[in-house]
Each structure stands twice: as C-alpha cells, then as structure tokens.
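Right, I'll just put the structure down here and ask away after.
Yeah, one chain of the complex is gone here, protein chain that is, but the others are all in their spots.
Up next, chain A:
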Amino acid sequence: MSVQDQPQGINFGRPIRAVRLFGEAVSHRVDLKTVTVCAILAVIAVVVALITISSGEYQVPLPDVVRALFGQAEGRIHMVVVEWRLPRTALALILGAALGIGGAIFQSLTRNPLGSPDIIGFDAGAYSGALVVIILLQGGYYAIAGGALVGGLITALMVYFLAYNRGVQGFRLIIVGIGVSAMLNSVNTWMLLRAKLEVAMAAAIWGAGSLNGLGLDRLGPATLVLAVLIPMALLMARPMAQLELGDDAARALGINAERSRLALLVIGVALTATVTATAGPIGFVALAAPQLARRLTGSPGVAMLPAAAMGALLLAAADYIAQRAFAPTQLPVGIVTVSLGGVYFVWLLLREARRQ
C-alpha cells in the first residue's frame, strides 16, 4: 500500500476527519478529540450557567429556567430569569471565552505559558487607568473603560520592553511584571487612600473584576464587539499555529509572518481589553484556560477553540462560586478566579517539579 492510498497522510495516532462543503470551496481538517473535548466543555459550561440562573434568593426550578429562556414563562419567573439573571450569566460565558482566546494568543505569540495579560502587567495598569478616571476625573462608564484600556496598553508595552534583552525570557518577564505591578499597586493604594470611602470601595470592587449588577446595557455592547472579534480570532488560528514553527518556517508555508503577528496581537489585546472594560480586570482565566485545555485535548500547542470553551466554563463556575459562597453577600468574581488560579499555578509547579 503506497502513501497515496492513505488520503489522511501520516497517522499521528489522532483521528482526523476532513470536512468539505460546497464541493471543495470550504475544507477543513477536524481533529476529533479536540472537537469532543470542546463540545463536552461547552455543555458543562452551559449546565453550570443554567444552575447559576436557577439558584439564588428566589429559587427557580431548572425546567422553569429552560422554559423561560425559550420565552414560554411569564410574569415573575420571566423577569427573574431573563431580565435579572440571564445577562450576568451570559456575560460570564462570553467574557470567559474571550479571555481564553486572548490568553491563547498571548501565550502562543510569546511562546510562553506565562505570557498572559495578568502577568505582563495589563491588569495592574488597567486598574491604575480606571482609578485615575474614577477618583481624579469622576468619569462615567465609557470614560472608565477608556482609561483602563490606555493604562493597560501602556503598562503591557512597558513591561515587554523592560523585559526585552536579546529576546524575552519567561522568568525575566515575570520579575519585571512583578516590579512594575508593585509600583502601580502602590500608586493605586495611594489613590484609594485619597478617595472617600464609598468611592474607594466601588473602585476596589471594579479593580477586583466583578460581574455583580451587570445588566442588559453591558451585555449588548460586549456581545456586539465580541461577535466581531472572536470569529476574526478563529480565522487567524491556523496562521497562529504556523507562527509557532518559527518565522522562517511560517513564511515557507505561505504566511506573512509580520502581518499575521501584528493582527494576532491587535485581536488579543482587543479581546482582553473588551473584558476589562466590561467587568474590570479578571485575573488568571487567560493564564489557566489555554493550558488546561491543551492538557485535555493533548494538542501540541495552545489552541483557540478549546481555550474559549475552557475559559467560558472557568468563568461561569467562578461566577457561581462568587454568587453563592457568601450569599447573600456577593463577591467580585475576580477574587474567586485569582484564588483558584493561584491554586492551579501551585499545582503546575508541583507537577513540573515531579517530572524533572
């Protein structure tokens, strides 16, 4: 049997199907294990979201939740499910997916499992920017979002260039990130001390990353922006994987390395920035989701779709914990993700140590 008789090429032990639509116009190789993992993760995420919607001060049985979501409930149940609880939970799902993809892009571009926006100082900088707007300028929602974007971008660039010394090495990136974050955190503390207690507390909750009280007015813009950004990111998935081979190999495969990298960078920053502008800096999802997803799918590099599913699941679960752990008091979801993320990080260290 010659190689030509095997249309799937070399067998790496991963079952792959080729999907062709419209004759040969659209074709794509589908890794079955990846698709299965993504589907399972997505189903679990939706189930967690449904449980979150059903639980609370006013319990709604799961069947009623589903009926209300399909528009078949009226009165009180419709109001509680669709108007009060759905926007927040839907935000947790889509923002989680955005964080997962953003993290995958950063980790792939920096070729470093630690190259996530929280490590490179984006979050601390976004918080500083937002605090300037909240406390010094008394700005509204869009001004805060703008301030957070500017602060985050400047800080991320600063950390990257300070860590650049014949290439960016992972450990140096972390240490420089710690240093710059420490400076910004002290500025943040100072600004919080100057503000009135209520203002300072509201700002601190924003800074922890919170979905509390987010309604339809936030869900709308976030969904619109992400509906554009996420497909754009997924279209860049293949160039991203090829860039991981190195610029020369990527060029040989027909990729415009510089342009692809720039496009990926812009999309990654925009995804993270959208999340920060909507809910504040939510840490560790972007760091953990791509790596956890990679371990589940067993794929050679970080991939976007599994990272998105994992991110949605992580943030939905974290949001459930944030709402229910100290009920009726609601925690900012960012505190839950930081705590869980730190535990994950410690586990990762222990695992790497044992392997050596």
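Methods note: contacts are C-beta pairs under 8 Å (C-beta built on N, C-alpha and C of every residue); 3 or more make two chains touch, one makes a residue touch a chain; residues count from 1.
Heads up, the rule we're going with is that contacts and distances are computed from a predicted model.
Engineer: Considering the UniProt annotation of the chain absent from this complex, which name among "MoaD/ThiS family protein", "PepSY-associated TM region", "Succinate dehydrogenase, hydrophobic membrane anchor protein" or "ABC transporter permease" applies?
Structural biologist: "ABC transporter permease"
Engineer: If I consider the whole complex, including the chain that's not displayed, which of A:M201, A:V228, A:A252 or A:V266 touches that chain?
Structural biologist: Residue touching the chain left out of view: A:M201.
Engineer: Decide which residue listed in A:A18, A:V43, A:M79 or A:I175 touches the omitted chain of the complex.
Structural biologist: Considering all chains, including the one not shown, the answer is A:I175.
Engineer: Specify the residue from the set A:Y58, A:Y142 or A:F326 that touches the hidden chain.
Structural biologist: In the full complex, the listed residue that touches the missing chain is A:F326.
Engineer: So that we can see where the missing chain sits, which residues of chain A does it touch?
Structural biologist: Looking at chain A, the ones touching the missing chain are residues 162-163, 165, 171-172, 174-176, 178-180, 182-183, 185-187, 189-190, 192-193, 197, 200-201, 204-205, 208, 283-284, 326, 329, 331-332, 334-336, 338-339, 341-343, 345-346, 349-350, 352-354, 356.
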